[in-house]
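Got a structure here, written out as structure tokens. Questions coming.
What you see is the complex with one protein chain gone and the rest in place.
First chain written, first letter: the chains are A, B and C, and each begins at residue 1.
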């Protein structure tokens, strides 16, 4: 990771945090021992990425399914495979627990983990509601344990590069963040498309835009199974910054495109192309006032486009390395419980707004 | 136009209207004589397309600018070029007036035209507010004159093809209409991006979706000259149909993409590609209930994609032919004053909603 | 594989062969036991795809590298991992040998396998020269053993669909096959870009075009390590059919696009897009003679485009199933030793032509 990102950033709540850097991963020779609960869709990626890390390792995997556990035993003979989460939570060989289970189980499992003195790495969204998230954050603080919410996208080369651009001032004042995340399926049974897809965009938006969001307006519609499958979120920020998120489970084509408008430069991030995912446009508009409103002089600037080479490391690998570094060296991760809580609050607000057909919900 | 579109459609207000068909253009040998007021950006396209029509012709062009008039005289020596609109409005050689001027002049010019017994072809948006539009519609009805609002997109091969698909039932029940219309500039001095760009999408949506919209939620932000340059509109329809329109003057890239989701088929319309603008996907989702909410069975259907050959005629040419046909043969155009009024009402509602940060405004 | 491809095809040498169909895989309950020699880049894919087949399985893997063997043991505890190829070749538990090693070792290993009574599945290109290929084909015929050359692309959904189109006559008479296969690297040390990349296109071309190629012209240039890194092949067929293959290791972008022109329809196959890899254009040109050469009347037909849903099965999975079926049920695979030999002859001819800067080399 030659183009080191940003070594320090001011977290929204004022605390100093650190952006993941591979340089920081020396970690003093320690090795974080992780117990993974949940080996369904995402769990195997966690275990695979823990495998081969220098500062952390998976020592235990827990799942109810015996098939899942057999896969674990076959692929990783050195990892203990168990059925009962309490075995992980109580094990003296486990320093941290990765909770990779459905969202409705997060609160209970994370609470138990913290109570047993384990650090927590937990799937997004953090919890089912903000009260749970607040309680976990408070508990972790009291027990001096770390929580990291797995907002994997923040560790992609694309988002790291865009963060570099916003932090350095290259984009100038931000105008808007506008994301389109649509595809066919995968329908969730118990949560709407907002809870399924929007956490990605909300966490990226939260990471890139330093200001605190003021309010949310959400609209959308249900067509098939009683939860919204199409939704549109507007997030208002101070200084006229606006964010918009379009999530849809009923699109015939898959789109993952985000436009970010700044005063100096603008970004188009297309996550589905193999190369040149992030394109930076030297374009802009300048308005100078002539006499009277009808005489505003508008000038457009249209310069080069530039697609920087992005860091190619797998995001989850970088994230887990950073998790181990934060735990081992007592650093506050930027994607900590507070970050997770902010996202859950926005999801709650969006849900409240969509119920009332777009009523403004203040955060 | 071999693949004849739709020969008859029920207008929203119940009246029978007719979709433009070239077959209908015989028109009984008459020739509609048009006076064009306004020869700025769009006026020359109107005059060029009137040129060479079989059932209508431009006989007079009016503009304040002597440069503009000189261009008219040079290019069309047979057309009278005048400075005073009243010359057009009073001329016995003019049957219909094309009002191709800024929106704040529409009401006055159209009213004068109708009062002088002229049919009216008028730029979008129809008027600056719905009261004006209502008055013009009423006046035209009283004087038995036609009004056609120039929603040119409705006459493109792309929209005609999509209309064919919705009318024939090929898409099945509509789920959503989602349009992205963004680019860098062109800033208007006195109207927001909503009044500038959204009329296109609203008129297409109004044409394709037969139901009456119930309410609008609009969000957006101003960054440069005191009017919204970024805006997001949600339009609620009965039967869970939802429309969304994303308009933006501050995008580094130009995008004109509309997704239309139906129960049976889905459409992606990309207006910026040279070929295959309209792509029809045989894709869908089916939900059958098992036992309990968590046991809903979701199945996805993913079949062929098909990009039909589209009618290549210039939209404005088709539209002006249709205008002449409606006037000469006393037909009610589907893009008449009522249609224009519906769009203006939605623009007003969007403006009211955006002022209150997304408050639901009923239509 | 609901849209069953083609159940029978006339092989170039007149023998009846069968196109792989999953329907045929019942196989009578037998299980083909495969020994895999070579576990470098491609070998793991072979073993993974053998895993879970119903009619064949990997029973032994051989590689010189102890790291490779350890990976085998870890992932597939049930498979014997050995260092000496002779252990595979002599094993009574092995019915067929998969030779997944560098091309210069193919002849010797395949010959030994046949001599030990094993069927052979072998990487492309078949051998280093046509004399070797001829000897192996003759040996296999004498010993009544099967050879299948791993031209994996022939088993992709894309090529299977295009084959269906050419076989059914949907494209009409073929005009040309034009393939662009360029990217940055991967440089081979001992063979040119022709031997590295062109076998893919030559084997697809050979599969799709029933006629025998008449002659080859090849041009190209060396820039870095003494072998051609850029090459252009023209293959002449009877009836004015022409094929062209552009292979390049020095392209800044990766392109995998093939144009296929037929009298009735035309195909664009872009293998790098996730969806709609194969697009079928209802386009064409018709020439009718008027009086005199200058009065030929040319008319263009431009109709719909259609992207059929393609079979999603992994090509190698389909191919190995087909291999087992051919061996177990004594069928002649269409990608047999003769097919491999044809490709090697074309590679030799291309090499001879490029040495003489494009001299026509008859096949």
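In the analysis below, a contact is a pair of C-beta atoms (placed from the backbone, for glycine too) under 8 Å apart; a residue touches a chain by one contact, two chains touch by 3 or more.
Since the model is a prediction, treat every value here as computed from it, not as a measurement.
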| item | value |
| --- | --- |
| Residue among A:31, A:287 or A:305 that touches the chain left out of view | A:305 |
| Residue, one of C:31, C:141 or C:180, that touches the chain absent here | C:180 |
| Touch criterion as defined above, residue of C:141, C:170, C:250 or C:332 at the omitted chain | C:250 |
| Option from C:86, C:272 or C:285 whose C-beta touches the chain left out | C:285 |
| Positions on chain C contacted by the hidden chain, ascending | 175-176, 178, 180, 182, 184-187, 189-190, 215, 217, 219-226, 230, 232, 234, 236, 240-242, 244, 246, 248-253, 259, 261, 266-268, 281, 283, 285, 287, 293-296, 298, 300, 302, 353, 356-360 |
| Touching residues (missing chain, whole complex) on chain A | 275-276, 282, 302-309 |
| Where the unshown chain meets chain B, residue by residue | 74-75, 77, 253-254, 272, 274-275 |
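Here, only the chains that are shown with their structure count from here on.
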| item | value |
| --- | --- |
| Centrality ranking, top chain (CA atoms only) | A |
| Geometric centre distance via CA averages, chain C-chain A, whole Å | 43 |
| For chain A, residues that touch 2 or more chains besides their own | 253 |
